[in-house]
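Every protein chain but one is kept in place in this view of the complex.
Labels A, B and C are assigned to the chains in the order they are written; within every chain, residues are numbered from 1.
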Amino acid sequence: MIIHHPILGPRDAQEFVYLGDAGLINRPDGMTAGIEAFHDYAYNRDNPAGEHRELWYHEQGDRSWLVVTRNTVTHEIKKVELARDVARAQGRSK
Amino acid sequence: MRYSGFRVIAEALTGHKGWKPVWRDPAPQAEYDYIIIGGGGHGLATAYYLAKEFGQARIAVLEKGYLGGGNVGRNTTIIRSNYLLDGNEPFYEFSLKLWEGLEQDFNYNAMVSQRGIINLIHTDAQRDAFTRRANAMILHGADAEMLSREDVRKLYPWLNFDNARFPIKGAIAQRRGGTVRHDAVAWGYARGADMRGVDLIQNCEVTGMRIVGGRIQGVETSRGYIGAKKVGVAVAGSSSKVMAHAGMRLPIESHVLQAFVSEGLKPLIDGVMTFGAGHFYVSQSDKGGLVFGGDIDGYNSYAQRGNLPVIEDVAEGGMALMPAIGRVRLLRTWGGIMDMSMDGSPIIDKTHIEGLYFNGGWCYGGFKATPASGWCFAHLLANDRSHETAKAYRFDRFLKGLMIDEKGQGATPNLH
Amino acid sequence: MVDLRAMTALGAHEPAVLTVGPLTITERFDIALASLAVRRGQDLTGAARAAGVPLPGPAQYQARAPYSAFWVTPEMWLVEAPFASHEEIAVHLKAAFGDAASVTEQTDAWVIFDLTAPDLALVLERLCNVDFRAAPEGYATRTVIDHLGCYLVKHGAGMARVYGPRSSAQSLLHAVEVAAASAL
Partner (left out) sequence: MSQSHRIDGGQIDRSKTLRFTFDGLPYQGHPGDTLASALLANGVRLMGRSFKYHRPRGPLSSGSEEPNALVELRSGGRQEPNTRATVAELFDGLAANSQNRWPSLRFDALAINDRLNAFFAAGFYYKTFMWPKSFWEKLYEPIIRRAAGLGSVSREEDPDSYDKGFLHCDLLVIGAGPAGLMAALTAGRAGKRVILADEDFAFGGRLNAETYAVGQASGADWAAATVAELSSMPNVRLMARTTVLGAFDHGIYSAVERVSDHLAVPAVGKPRQVLWRIYSQRAILCGGATERPIAFENNDRPGIMLAGSLRAYANRWGVKAGERVAVFTNNDDGLRTAADLTAKGVEVVAVIDSRQGDEVIDTSGRLGLKSITVRDREGGTREVRVDALGVSGGWNPNVNIHSHHRSRPVWDATIAAFVPGADGPPGLLVAGSAAGVMSTHGALRTGRDAAIAALGLTGRADMPEAEDAPISITPLWHVTHGKGRAWIDQQNDVTVKDIKLAEQENFTSVEHMKRYTTLGMATDQGKTGNVIGLAIMAELTGRSIPETGTTMYRPPYTPVALGALAGRSRGKEFKPYRLTPSHHWAAEQGATFVEVGNWLRTQWVPKAGETEWRQSVDREVLATRKSVGICDVTTLGKIDIQGTDAGAFLDRVYANTFSTLPVGKCRYGLMLREDGIVFDDGTTARMGEHEYVMTTTTANAVTVFRHLEFCRQCLWPDMDVQLISTTEAWAQFSVAGPNARKLLQKVVDQDISDAAFPYMGAGNITVGGLRARLFRISFSGELAYEIAVPTRYGDALLRRLMEQGAEFDAIVYGTEALGVMRIEKGHVAGGELNGQSTALNMGLGKMVSKKKDSIGMVLSQREGLTDPNGYRLVGARPVDPKGKLTAGSHFLEIGAAPVAANDGGWLSSKVYSPHVGSDIALGYLKGGDQKIGQRMRAVNLVGGTETLVDIVSPHFVDPEGERLRG
């Protein structure tokens, strides 16, 4: 597969390490959330057959974590964003 | 109709006129006591044991494509019970025992061949871990042996012993492990179930579930609505898709696992072997092809096809271990969808919806589990209690911190 | 002055120069390296200009004197300078950038090979997936060579500088030699 890195352009997916559903960005706050919330965060997945937002790490590249919107049936990639931008857009900060 | 050598001879002499269809193609009835979604190995085995061992009737298996068209028809045919953890080993040992009597039980030659499996050891740490595993297996009544480097050399003198990056230091062996003709497993169960009145309905895709007041009523399908008292889901890689009809999110991701077969060769590898310093395992089929595989591609996929990096990675492992196969040709690659769970172990459990049961999360270990999976799922469906060997395969084990994580990788499905 | 004797990544006391057909492999033992990263909310351009440190954009290498640099990740560069004058490159850069940047010594994290050949692309296409022919001069990228994560900088159609993990210097060199013999 080829991932169109927002900074570096097309790169062979072999340079990346896959993590999984981009929902992993939405980590609950450990001081307020309990086991149930963390259980859902850590273990449950939509696992769609179709469009999937997922985390890839450019380990053999610029070390950026990316959010890739990819169709899990056709493997077509619709969109690639820097995970840091996505996280900020979702209100994450420190 | 009963199969036997005499029957084969008799038919041969009379032009094979007498062979009957291996299964019927019935139209779906309005309602069943049991509907099993998924006509793969696990679904067919479930229906077979429900009818044969648990005396149930009015059973249907709904298959969206053709029988045995899922991972049971697309795997590397290995059976074994060399597991470490208490949650797993009793189940897989039960499965191996069922394999040992399967052909006589369902009167179909699935070529269950206990030619042994060895997992090679390349470091002292691996030896320690495999020793712990071997002892756990024996404690659970399974067979296990530790082999020395020289023992391995006696078995396969042509492996890379003298120029290896990661020298072979020994192996853990399970003699009762081996291989089975995968398609025949599906066909044998299908035939056995059909003979016992189970309706095997192909080209029938489930498109919805009718749930009223927290209880399942039946399923919507591409061939109309079918009512059911109990519905069991055994759809492997499609688990999340089907259970979404019941509004459930699962601790499962679907990943593609590629597998490979070489051109036919005269006997080279007698048993099953796994490389301990790379992603490569191999056996040789009765037809002569080397059947081998490695790691999953590692990204969510429903595409039933993989990509180059894994193909090359597997070949690298193969050549590192077996320098003599350089000129052996890869004939065919294929990909199956694996229901990778969060701890690498399966789920056989009720759901919060009354009458809806789930069987999945087999990762890439589902084939060897087929008989026990069917048996235990049938047990759960018939008795509403988990089978003794499947007690640990609960949904809530993640909430309670009772994971069954053989590899110690945590909630990262693509690493299991 | 330091009284310990340095050893190259290839285990010698002098850097290696090897040839495989038309390819020349020159081990560079005379380059000091440090990473330079922007601290949050800081702007390095002024200090960089003052210190003569180029801060090229993504996938670019830029040469200046005494410092050259290439981009490695957002807000981070690898800065290089002559070892003879800048063995303490990290100290120099810290002085230049103060608390505005995070600076980390990297000189010995890498083995550096200059590869020169008339048609170097024929060798590199056997080693990594970089489109060397199409890449502009000064193109800098991370890539994988025989399982090793390396940086590659294009200094011309016939010249590339490869930065590989120091501990794997011999494996990297072997890969280059085998590929060159095979390709040229």
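As a working rule, a residue touches a chain if its C-beta (ideal position, glycine included) is under 8 Å from a C-beta of that chain, and two chains touch if they have at least 3 such contacts.
Because the structure is predicted, anything quoted here is derived from the model rather than measured.
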| note | Shown chains contacted by the missing chain are A, B, C
| request: With the full complex in mind, choose from B:A246, B:M319 or B:A382 the residue touching the hidden chain. | output: B:M319
| said: Touch as defined at the start, partner being the missing chain; which of B:R132, B:R215 or B:R385 qualifies? | reply: B:R132
| note | Touching the hidden chain, out of B:A51, B:V152 or B:A184, is B:A184
| Which residues does subunit B use to touch the chain missing from this display? | 3-5, 7-9, 11-13, 16, 19-25, 66-67, 69, 73, 86, 89-90, 101, 103-104, 107-115, 122-123, 125, 127-136, 138-141, 144-146, 157-158, 160, 163-167, 181, 183-184, 187-188, 202, 262-268, 277-278, 284, 286-288, 303-305, 307-308, 311-312, 314-316, 318-320, 323-334, 397, 399-403, 405, 407-411
| note | Residues on subunit A facing the left-out chain by the touch rule are 1-2, 12-13, 17, 19, 24-25, 27-31, 33-35, 38-39, 41-42, 55, 57, 59, 63-65, 74-77, 82-84, 87-88, 92-94
| task | Name, in rising order, the residues on subunit C that touch the hidden chain in the full complex. | result | 1-9, 11, 29, 35, 37, 39-41, 75-76, 88, 99, 102, 104-110, 125-126, 128-131, 133-134, 146-148, 165-172, 174-175, 178-179, 181-183
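The rule is simple: only the chains that are shown with their structure count from here on.
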| field | Chain of greatest Cα-centre distance to subunit B | value | C
| query | If you average the CA atoms of subunit A and of subunit B, how far apart do the two points sit, in angstrom? | reply | 30
| said: Can you compute the centre-to-centre distance for subunit B and subunit C, using the mean CA position of each chain? Integer Å is fine. | reply: 49
| Residues of subunit C engaged with two or more neighbouring chains | none
| said: Touching at least two other chains at once: which residues of subunit B meet that condition? | reply: none
| field | Residue ranges of subunit A in contact with subunit B within the complex | value | 1, 13-14, 18-21, 35-36, 39, 42-49, 52, 54, 70, 72-75
| Which of the residues in subunit B come into contact with subunit A in the complex? | 238, 240-241, 249-254, 298-303, 307-309, 342, 398-399, 411-414
| task | Spell out the residues on subunit A that touch subunit C in their complex, using ranges where they run on. | result | 7-8, 12, 14-15, 59-64, 82
